[in-house]
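The excerpt is restricted to a subset of chains, each kept in its original location.
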Amino acid sequence: MSEANTARTLTGTALTKRYGGNAVLRAVDFSIAAGSVVGLIGENGAGKSTLSSIIAGIKRPDDGAMTIDDRPYAPASPIDALNSGVAIIHQEIKMIPELSVAENMFLGRLPVRRGRVATREMVADARAALADLGVTLDPRRPVAGLSTATQQEIEIARAIIRRPAFVIFDEPSASLGRHETERVLEQIDLLRSRGTGVVYISHRLDEVLRIADRVVCLRDGSKVGEWDARDIDREGMIRAMVGRDLARREAPPPPHGHEVVASVQDLSSSRFENITVELRRGEILGVSGLVGSGRTEIVRALAGADPFDSGEVLVEGAPVKIRSVPDAISAGIYMVPEDRKAQGLNLNRTSAENMALPWESRLVPSGFVTTRFLDRLKRRMASEVDIRGDLDRPVGLLSGGNQQKVLLAKWLVRIPKVLILDEPTRGVDVGAKEAIYEIIRALAARGVAVVVVSSELEEVLLLSHRVMVVAAGRQRAILTREEATPERVMQLCVS
Amino acid sequence: SGTPGGQSSRDSDDKAIGVSMSFVNQFYAAAQQGMEEEAAEQGYELVILNAQGNSSTQVNHVQNLVSQGVGSLIFIQLDAASGGASISQANAAGIPVVAVDQVPAGGNYVTYIGSDSVAMARQACDHLAELLDGEGDIAIVEGIPASSTQMQRTEGCDTSLHENPGLDVVSTTSADWDQNKAVSVFANVLTANEDLQGVFAQSDDMALGAASAAESAGRENIPIVTIDGFPAVYDAIEKGHISATMSQQPYTMGQIAVQDAIAAMEGTGEDIPKEQIQESVLVTNENLEEARAQRYYGTQG
Amino acid sequence: MATSLTERPTALPASAIRITQVKSRLKMLSGPLIGLVLLIAVMSFLSPVFLTTNNLINILVQVSYIGIMAAGATLIIILGGIDLSVSAVLGLSFMVVAVTYQNLGWPFWICIIVGLATGTGIGLLNGVLVAFGKVQAFIATLATMFAATGLSLYLTNGTPILGLPDWFLGLSQVRLLGVSLQVYLMIVVVIIAALWLKYRPAGRSLYAIGSNEEVARLSGIRVKLLQLRVYATAGFLAAVAGLVVGARLNAAQPSAGNSSDLLSVIAAVVIGGASLAGGVGSMWGTFVGLLIIGVLNNGLTLLNVSPHLQPVVIGAVIILAVLSDGRLLSIFRVRSRRQTA
């Protein structure tokens, strides 16, 4: 690997990839130079992950060729790529929950000494690599039970532990908070200074501007622009990605009514206590807090996904018993869960089937789910939520952003009284993000009370009428839009 | 019947009698009943174990009986492999063995009580030959391949067939001693053989299955000859669905086995004959009532 | 309502989508179906009696009780579970019918209800253990399998019970258009199960549960309730299969419902394309799998293959039936690639 580390340039020429006739990557030229960072941007489904998979040996191009320092480079597998000094941090976390952190980091090339896995060395190496990232974690514990953020950090440590010449970061920050993201960016600075060539993919354009030396933009599988990072700004990037100007609506949310749609009184469980809040018709309530503060647990309890110990929920003045998800649905409380792969969608089933799942038993008057019902539901949702891709194919084949839209559409088939969105824009491109914001505002305008849980404080502040701040399972304050300055919220979070 | 043993009226230091068998059909149920009733009468405890068709399990069972110190062992061999290994364990521990139904493949036993399987099968097939005047296409429905019973009954019938060259075996199938499976298998046999004239089913359960298949196919006049003498087959003979069976005497065998087992463990078994072949009777419509009166299958009969 | 800011993708014409659907459905089935067709072709060639109406009806009769159980097993396997107890439940529930009839002298239709309730009850017990006890389905149903086997021996101490009402035997003996009632019963069960699976919300959600239980639960599907229902249904159907076997034998055999029936049931479902990992499978596939097993058993007897060799042939044919899928697919793939190139 020390030899690989001296490589200078990786170039791809006319890289092309097709799936059953439609090209998702069209003759893209691409290069990474040692000691520099390429920011790769593009809408959901533009082909960023496809391009990085090709470079990292996960997929093979249908056309085009790659070289490293003018020697041909055609990896047949991720291991081939690693041996040539190319590593990737996947967009989707790929871990084996049953194995230890260290084993996950060394999976596929566990070190052996005297015939057995050299656990001590491995653990020491893993610990050091994690420490480099500022993570203190016992590498011997199993991955099961670790938060997504921590798993993402392990993925990064795992990729750079071999000191590759080129590293691709495919949306590492999607499930990270600000501190973790900052640490990752620092790590990239360090890699760059050591002469590593880095590709950084993100939908958070400010991060791209902060870290990249050059920026490459893909649209519909073609490269539509490449700039020196000093020559481009946020608006320019958006224009390149979307193909036109995208107005950013900084406007306040639509005014809400006074009528209380739902009220939560003294909700408590082992993970949180005494949550009390009233939601008014058309109100958007943001929920802010640190990772692990219990935001997800609170909204899951409200949506019937987890049991709570005490407290009461009233919908339109009447107390409702919420013991299960169906209870919450009948009460008009729907939740879009935070982890779309594990909790939101059946990836091997079609988008149409996924959207229909909760409604087949609830919206079919005859009790028989007909093709006509499914077709109509599909067409209606396709017209209401713009999803790029065939709704009759497994949803797992869609790009991440489009999957998120399918997940949202699933819970908009019938208009709820209260809609809970847990991290609704995770991994979603700027355009789609604006689209989701618009959907949220439009729902509020129709009188739906919306609860938005998000790790992006800016998102919470932009969308909400009021912000609930949660720390250590307790509700610290509920701030009005005027009171909710970033400083104030942060202060409450760490109190 | 009911649960065996337990409420012995005799001294508690009397040793129990171990029984190892593999339960597949009514023959064993009747033998078990014979043993239980005899043991209850004499005030002995029985420990009955069912190997469920697994040779290794039967060996394990005998080992467990030996280690819990039974006074004697009644052994119905599942197959040659389990027989030798089981009996040598009992021999090594000095526990007398009474073999029932099957001659053990190895080791020493006090006595063997059973029907002569080979002879029964031979007689059954001879009877079939007689019914067909020594000529015609016949089918054989066999039990679980490689079990002792299947092999002996095959051997006996083969001898008879050798002497009756006019009989032509057009089909040999296995129905695993199972009535339900026999219905299916035999329906297929009938389809394949338009001119079938006779059947030898190696057990009564399978004969009953074959008979109902023949009935549904409208060919109930094909003579079926079988072995065991289950009460249900008597009824079928009466109705003309089955021609003949070789009736065994499992209930009596069970009783004798317990008597001999007691004698052997009390040390009074010197004069027990080494072989006690129980008469097996060819039951046809002619001697049906006499056979019924004998209650070969205990109260079940 | 919700305005979207991005432009519409070009939609495929409906006909193209329909073709894709048909193709993907064919792909899923092609293996077993082609296997079945080939098997039938070979058998017809080798045996002159194979293709007679009578023999084909026989095949259906012979698989009918397996088919009834396989309908239940399909539901369970799609749900992501397994039921090892079905064949033992078959034996026990009909034993209960016979014992209540003969020993207690109850009217036969009541006995039937009691028998069906027994089967349903054991199925429900399986469901409770799996859904609420969080016991792996394999273990839970293994345990009830043992228990049911033992109980049906215990009930009569191993003796069969003979003699059932004549009208009841009609299930096996009465024929409509030359086909005995049990076959219609099986077909009705399979069709109802197929329709339920395809058109009823509960049936459709089995796929969701089998693919990802958590997603299903968060979608408002009552996962545990459905597990209970499906296991209970499988138990009920095993009891129905018990009636078919009982009517066929005119007896309750304690040894009925043995492990080879169980293997046939699961094999039919799995050969039919279902995955034991859950989320995949269809009633139609199971039916094809069932016919493969039926044709195979029937054909081998017609051809008078030695009983010792029959298992070898069965093993080989199962593999070929399943593999014919892969090969066929790869042929298609090569062709379509050529066309695009």
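Letters are used for the chains, namely A, B and C, taken in the order the chains are written, and counting of residues starts over at 1 for each.
FYI, a contact is a pair of C-beta atoms (placed from the backbone, for glycine too) under 8 Å apart; a residue touches a chain by one contact, two chains touch by 3 or more.
All of these numbers come straight from a predicted model, not from anything done at the bench.
Only one copy of each distinct protein chain is drawn here, but the full complex in this file has the composition A x1, B x1, C x2.
Just so we're on the same page, only the chains that are shown with their structure count from here on.
For this pair, chain B with chain C, the centres built from the Cα atoms lie 35 Å apart. Taking the mean of the C-alpha atoms as each chain's centre, chain A and chain B sit 71 Å apart. Contact with two or more other chains is made by no residue of chain A.
Chain contacts: chain B has no residue touching two or more partner chains. In the complex of the two chains, the chain C residues touching chain B come out as 47, 49, 52, 54-55, 58, 61-62, 153, 157-160, 162, 172-173, 180, 245, 248-251, 253, 255-256, 258, 260, 297-298, 301-304, 306-308, 310.
Contacts from chain B toward chain C in the complex involve residues 1-2, 23-26, 28-29, 32-33, 142, 145, 170-174, 176-181, 183-185, 187-189, 191-192, 194, 205, 208-209, 212, 216, 231-232, 235, 300.
Residues 1-9, 12, 17, 20-21, 199-202, 204-205, 207-208, 211-212, 214-222, 279, 340 of chain C are the ones touching chain A in the complex.
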